[in-house]
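Below you'll find the structure, written out as structure tokens, and then a few comments.
Here the complex is missing a single protein chain, while all its other protein chains stay put.
Here is chain A:
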Amino acid sequence: MEQLFDLSLLNSTVRMVTPILLAALGGSLCARVGIFNVALEGLVLVGAFGAILGNALTGNLFLAVLIAIGSVLLFSLLFAYITIHLRANEIVAGVALNFLAAGLTTFLLRTIFSVKGAYYDNEMHGLPAWDLPFLQQIPVLEQLFSGHTPLVWLAYLFVIGLHLFYFKSVAGSRLLAVGENPVAAQSIGLKVRKIQYAAILGCGLFCGLAGAQLSLGQVTMFSEGMTAGRGYIALVAMMLGQSNPVGMLASSLLFGFMDALSIRLQGLSIPTHFTLMLPYVMTVIAMFFFRDKSYLKNTGANSSAR
């Protein structure tokens, strides 16, 4: 048991949770304006590919992350156009974009890098680890919070930032209003479409960062379908957390912990196929406890009014 649970497991939880948390935060922006964004999986995958591509092209990590964000923003714009302008069903559009992302990244991987399955370059550097000096003084926290990339820290900052945005700022209040009753929002002169576009693009920003953390933070490589359902898990984390930043942090930590645990268990002569199931089994169990609270019901009922 001691072999299984130690501080380094929690350390890797903090790391593993980041892409899920970032994507969930992004998804919540969409959910809060009444759009259920199933495309998180695809958006993160595009971000992961964009980050590696940017790194290979420029060799500059900062630019690589920017390119990751840029490519996801383009992808999000497509999603926004389809759902808001063409009024397509958001689930169908989302699923289609997920397939598009999977196909497109695989295709580009083969044409640009001429490899199949995965691309990595030993010369390539991943995101650096930042250690916060004051945390290094405290014994337990030092182990928990060492060796994390800037994106990990950023994700936790975003939890606070998004909480303040939603519940304390004027812009956030209006964004929530659009999600709760788009017709009423329109009647008081809010630009509903503009706000919905902004929310989807904001989601794209978060998913770009999630992708960069996945391909440049956790590892330094891109492999086909490397998101492995994390976008969907983020979706569940979002629903479980009621699109509430703090709630999403809690649910993401749960899934991140399962993710970390499944990797740890692989070292313990438990068949990998079982251990890899762990996060997904947890997702299914979580769905049992998930109660559809009124606000999500509202967004569903009102989406037709868009």
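We adopt the following convention: a contact is a pair of C-beta atoms (placed from the backbone, for glycine too) under 8 Å apart; a residue touches a chain by one contact, two chains touch by 3 or more; residues count from 1.
Convention: contacts and distances are computed from a predicted model.
Asker: Which name from "Simple sugar transport system ATP-binding protein", "Six-cysteine peptide SCIFF", "3-isopropylmalate dehydratase large subunit" or "Cytochrome D ubiquinol oxidase subunit II" does UniProt give the chain that's left off?
Answerer: The chain we cannot see is, by its UniProt record, "Simple sugar transport system ATP-binding protein".
Asker: Just one of A:L7, A:L57, A:I138 or A:A171 touches the chain that is missing; which is it?
Answerer: A:A171
Asker: Which residue, A:L66, A:L190, A:V219 or A:L265, contacts the hidden chain when the whole complex is considered?
Answerer: Of all options in A:L66, A:L190, A:V219 or A:L265, contact with the hidden chain holds for A:L190.
Asker: For the chain that got dropped from the picture, name the residues of chain A it touches.
Answerer: Residues touching the hidden chain, for chain A, are 168-174, 177, 180-181, 183-184, 187-190, 294-295, 298.
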